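Notes follow the structure.
All protein chains but one are shown in place.
In this document, chain identifiers A, B and C correspond to the written order of the chains, with residue numbering beginning at 1 in each.
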Amino acid sequence: MIRVQAEDFDVGAEIERLTAGNIRVGGVASFIGLVRAMRPEEGGPDGGGGLKAMTLEHYPGMTERELARIEAEARGRWPLEDVLVIHRYGRLEPGERIVLVVTLSAHRQAAFESCAFLMDWLKTKAPFWKAEETASGTSWVDARATDTRAAERWETSGGNRAAE
Amino acid sequence: MIRVQAEDFDVGAEIERLTAGNIRVGGVASFIGLVRAMRPEEGGPDGGGGLKAMTLEHYPGMTERELARIEAEARGRWPLEDVLVIHRYGRLEPGERIVLVVTLSAHRQAAFESCAFLMDWLKTKAPFWKAEETASGTSWVDARATDTRAAERWETSGGNRAAE
Amino acid sequence: MQDTAVTVLYFAWLKARTGIAQETVAPPPAIVTVGALIEWLKGRSPGHAHALADVATVRVAVNQEYVRLDHPVRPGDEVALFPPVTGG
Partner (left out) sequence: MQDTAVTVLYFAWLKARTGIAQETVAPPPAIVTVGALIEWLKGRSPGHAHALADVATVRVAVNQEYVRLDHPVRPGDEVALFPPVTGG
């Protein structure tokens, strides 16, 4: 299931809802992405600047389609009992939650791998853009080569170690 | 931080407590291990048997030492803001939580990898033993070769992709 | 003119540089690919020219599917232009 929303989410309640009553689940992997403060070398507090807020813009309609496609891909690659992806948009301050991915499977490797896969693909395929607001103004965040490389590892390996 | 206890834990409350006020955290990875029902090929409902409960025995004192050592190893390998491992012991029925691992870092790869690492090492080093209770009696669970292999990948690779 | 209309959406710094979130344009019949459409859009304003100056940094979706520059553009299409994504 995927949700794109401005509102915050309740991690404990979401995980509880997903697991309740499903005794086929042996492992639940989750990832929460948060707005973090900049470090000094990134222009954080000691280096001047400092992140005041992050604004996430997205492409309504296409975002939901891409996330649904990514979820379907994960379900095709791993034997999953359930999947949840929640991604927020709008203005978020340091410490606020941006994204939640939860995967449930009989086995832990399937849960772990599919959760990492979903985050990697989401970061490189879902149409979201971050703008950083600092004392010196607002600027769009550049895409990171490390995110592209992280996503590429799933293209080459197939990544389904859980089938062992 | 590590905790070995008979009582259940509240995943949402634990994650909230770990993240609250720490704006250096960009990613929180977590894993929850649950008692799952047996599948038919494992002697589950359709194959006769069916898991009634799992009893976890442990070695008080050594368990805490080993978990603390595993936590220290993870903190040495990845730049982590915080780590939580909770492992229960005693009699647990299908659907009940067994273990919680939560890792917090500035970056998602460090959080993901350290969380998987902690689970893999915990499964092969922490002195816990599971006994399965079915209609046909109680039997001790054998160690799985896949768990040993999962743990071994951290011996050879170093596994610190987050340093890229 | 309505029968050749294409809706163009701009996101992130493409929106900031063009000053436009969405516009409906009517390119000449010779414009049949995404690449040609982008070249043609550059002539609409200095903001468009600035936003689309380096096409290597622009990602394109047609009707909400990622496409390459040789993808066809047809009347009625929704063409979105945006930078590499940075969510998550």
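One rule holds for everything that comes next: a residue touches a chain if its C-beta (ideal position, glycine included) is under 8 Å from a C-beta of that chain, and two chains touch if they have at least 3 such contacts.
In this text the structure is predicted, and so the values were computed from the model without any measurement.
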Displayed chains contacted by the hidden chain, counting the whole assembly: B
Option touching the unshown chain, where B:E57, B:E93 or B:E152 are the choices: B:E57
Contact with the hidden chain (one of B:V28, B:L51, B:L80 or B:M119): B:M119
Touching residues (missing chain, whole complex) on subunit B: 33, 56-59, 61-62, 65, 87, 98-99, 119, 122-131, 140-144, 147
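Methods note: only the chains that are shown with their structure count from here on.
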Centroid-based (C-alpha) most distant chain relative to subunit C: B
Between subunit A and subunit B, centroid-to-centroid distance (C-alpha), Å: 22
Chain centre separation in whole Å, for subunit C relative to subunit B (CA means): 49
Chain centre separation (subunit A, subunit C; CA means) in Å: 27
Interface hub residues of subunit B, defined as touching at least two other chains: 108
Junction residues of subunit C, two or more chains touched: 88
